[in-house]
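First the structure, in the form of structure tokens, and then the observations on it.
Here the complex is missing a single protein chain, while all its other protein chains stay put.
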């Protein structure tokens, strides 16, 4: 068991992959050490949203994920 | 040759027919002597329009039709 | 930009017109289509729509031309039934192709509002107690007024 990080769209381009497993627990402050600088900066950008198990976080810096959780990093939507 | 009178919708019900031939020339003042009282009243009603050869008359009392013309009496439209 | 206007005196299947109309406009962004049917929920057994040839079709063609001028369209199709119809039969079809959806949707809305209250049709419904002539609903006049800016 681990935490699954999901990168969507542009963020998947920066990550070089769509998903990645990292060991839990995972907090917002852990991300800079886990992600390349470009990706970490994009994830921290004000238009990037974060969802845990499909629930959007109102304040993404409150991120606190356990093993088995899925954390998605969502760039601005482009619409249908 | 004559003037063709065309009655649409409710006016055809009152006229008992959809078309009628009358001798030309035909003026507005001739209608009461040519049409039954109910039909003449409906034709004179403010919501009834008159067209000569497919052209609406802005003032139907200016009606002046010749032999060969088609005069249509048009009740309020009900829309499509 | 082509407009096509038709009066039909027999039942029609909307898809038979919409599919080739759409296919005729490659590169479109969107197509909006409205199909009105004879409602069957109010005791109506049949509906008859009368037209007056010298006015009805020219009036529809003027409406289509006005919509084509007002909205940014690639194509506009307006079909109206006349004659006696049963509940469930299509009575009107308006379809607009455009590069962007706003023009397509607004053109359909505009054409329907004008067709419903400002076109040369006379309508009567057959109910249990016979035929009744119909006049436009007040709502139709209110809808039409939206465009008078």
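We call the chains A, B and C, going by the order they appear; numbering starts again at 1 in every chain.
By definition in this document, a residue touches a chain if its C-beta (ideal position, glycine included) is under 8 Å from a C-beta of that chain, and two chains touch if they have at least 3 such contacts.
Computed from a predicted model, the values in this text were never measured in an experiment.
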What are the shown chains that the omitted chain is in contact with? A, C
Can you tell me which of A:21, A:53 or A:66 touches the chain that was removed from the display? A:53
Among C:5, C:32 or C:73, exactly one should touch the missing chain; which is it? C:32
Can you name the residues of chain A that touch the chain not displayed here? 6, 8-10, 51, 53-54, 56, 70, 72, 74-80
Tell me, which residues in chain C touch the chain that this view leaves out? 15, 18-19, 22, 26-37, 39-41, 87-88, 99-102, 104-105, 108-109, 112, 116, 139, 143
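One rule holds in what follows: only the chains that are shown with their structure count from here on.
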Averaged over CA atoms, how far is the centre of chain A from the centre of chain B? Could you give it in whole Å? 77
Just curious, how far off is chain C from chain B if you go by their C-alpha centres, in Å? 28
Between chain A and chain C, tell me the centre distance in angstrom, where each centre is the average of that chain's C-alpha atoms. 50
List, in ascending order, every residue of chain C touching at least 2 other chains. none
Which residues does chain A have that touch at least 2 chains other than itself? none
